[in-house]
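First comes the structure, then the notes that go with it.
All protein chains of the complex are present and in place, except for one that has been dropped.
First chain written, first letter: the chains are A and B, and each begins at residue 1.
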Amino acid sequence: MVKEIERAGIPVVHICTVTPISLTVGANRIVPAVAIPHPLGNPKLSRGEEKTLRRKIVQTALKALSTEVSDQTIFEVD
Amino acid sequence: MKLELGYIPIHNIQFGDPSRVEDGVLYVNAEDIKTLIMKDERVASAEVELARPGESVRITPVKDVVEPRVKVDGPGGLFPGTVSRVKTVGSGKTHVLKGAAVVTTGRIVGFQEGIIDMSGPGAQYTPFSKTNNIVLILRPRDELEPHEHEVAVRMAGLKTAAYLGELARNLTPETIETFETLPLKEGMEQYKDLPRVGYVQMLQSQGLLHDTYVYGVDAKQILPTILYPTEVMDGAIISGNCVSACDKNPTYVHQNNPIVHDLFARHGKDFNFCAMIITNENVYLADKARSSDWTAKLCEFLSLDGVIVSEEGFGNPDTDLMMNARKITDKGIKIVLLTDEYAGQDGSSQSLADAHVSADAVVSGGNANQVITLPRMGKVIGSEAYVGTIAGGWDKNKQPDGTIMVELQAITGATSEVGFGYLSAR
Partner (left out) sequence: MNKIKVVHYINQFFAQIGGEEMAHVPPEWRDGPVGPGLALGAAFGEEAQIIGTVICGDSYFNENVEQALDTILEMVRQHQPDLLIAGPAFNAGRYGVACGTVAKAAQDKLGVKAVTGMYVENPGADMFAQDVYIISTRNSAAGMRDAVSRMVPLAKKLVKGETIGASAQEGYLPRGVRVNLFEKERGSKRAVDMLVKKLKDQPFETEYPMPNFDRVAPQPAVQNINQAKVALVTSGGIVPFGNPDRIESSNASRYGRYDIDGLMDLEEGKWATAHGGYDPSYANQDADRVLPVDVMRELEMEGKIGSLFHFTYSTVGNGTAVKSSKAFAEDFVKELIQENVQAVILTST
């Protein structure tokens, strides 16, 4: 899906846990997620902490969308 | 470590009292089994049915299949860490009721449960159409949550297999096979001119309800480790996981791991089969990186020249497979991979979610998306209510005339990634 969106002319960021697959399938902007069953969350944290974590990941994704890339790039969450 | 497997062939199964084996017939006392299972308070009811090869019978939704065995000599007992206490198994003597299998069914727990047809076009895709099956229909107590439900069902299957296996304790096996793996140094001395070969088994551990268990330990919590290959013959690894029915390894397949058997068949002739390494397929990327690092490290540490790697499941575990392929190859070790494919119903899609150039020797268990039409069966053990929900089914896939369309995905053991079957794809 990620390639078709990009091919159609819209920049896309892929938030996913298994970044090697994302690299293999050809996403250009990639943000690593937490775990497969909860990519943007962590049930071990409190609701508040969890939301902060999710917000950080999403903000990294927005940063990725705002960054020029010439090749496949992984944007680590700070 | 040396293990003798004594096979007692079972040609037929019947209900009878007491449970016993006579002239190749396994007589099963259903009441005894029910009593055994009902000791578990989580189970509300249990029933026993029999399904024989060639009968117009469908078993679904199938959770696990287990082979009745008994340890007659040597340390430990069957299924250490779950049914028997923890003790290293894989040496001594074990008796097998060859041709019999315990199959568990009942209300669905997760999506990933399967279909076994004892005859018709579906039968050729599942190895368990050729076994005499003692089927347990289990109903958990209503309030039981899915994880507990799964444990109860799993334990019922294992305990019943152990109970039936016990009937073989004092029987004389018709045939005996011996398997031996020498400790590292002795093996090197004895087979010093032969290439050193290992087997890396990837165990499903994605936390779909539950996972694979090794001596009772959840495989998601293990670091890659080394087994004597005979340990699995005594039930060191059992299935508790829920991935698609076609390519998860039922406990029966762990007990009869065909890669272990086929490597032993040429051990001492074409190579020295040194060890088995087990690793996992976890959902965190760091786990994937760590486990593949360790797997490659153990292969190197054992000075292996060649390795067979088998996957379990599909999707993100394809990445674990490719990481293992790349890292083991980087150690200068030759690899062959065993997997299956999800190439779409028309076969024209990408088969695996990941790829790497090092994966140049792949054996395929076939395309799991291939659609098959299963005719109506004379009898259904379990329930057909779930054939639309299980992985490989879809909404309204049951026709008014009773035929069912499913992908091979839904058939238990259809695209085995340890090569238990004959299916492949090109």
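Heads up, the rule we're going with is that contacts are C-beta pairs under 8 Å (C-beta built on N, C-alpha and C of every residue); 3 or more make two chains touch, one makes a residue touch a chain.
None of the values given here were measured: they were computed from a predicted structure.
Asks: Specify the residue from the set B:G114, B:G187, B:G365 or B:G382 that touches the hidden chain.
Replies: B:G365
Asks: Consider the whole complex, including the chain that is not shown, and state which of B:S19, B:T60 or B:Q112 touches that chain.
Replies: Once the missing chain is taken into account, the touching residue is B:Q112.
Asks: With the missing chain put back, which residues of chain B would touch it? List them for me.
Replies: Against the left-out chain, chain B lists 110-112, 124, 195, 197, 206-209, 243-244, 258-259, 261-263, 265-266, 270-271, 283, 305-308, 310, 314-316, 334, 336, 338-339, 341-352, 355-357, 359-370, 389-395, 407-409, 416-426.
Asks: At which residues does chain A meet the chain that is not included here?
Replies: Where chain A meets the chain not shown: residues 1-18, 22, 24-26, 28-29, 33, 36-41, 43, 50-51, 54-55, 57-59, 61-62, 65-71.
Keep in mind that, in the parts below, only the chains that are shown with their structure count from here on.
Asks: Under the touch definition given earlier, write down the residues of chain A that touch chain B in their complex.
Replies: Those residues of chain A that touch chain B are 17-21, 24-25, 32, 34-37.
Asks: Flag every residue of chain B that touches chain A in the complex, lowest number first.
Replies: These residues of chain B touch chain A: 206-207, 283-285, 288, 316, 318-319, 322-323, 353-355.
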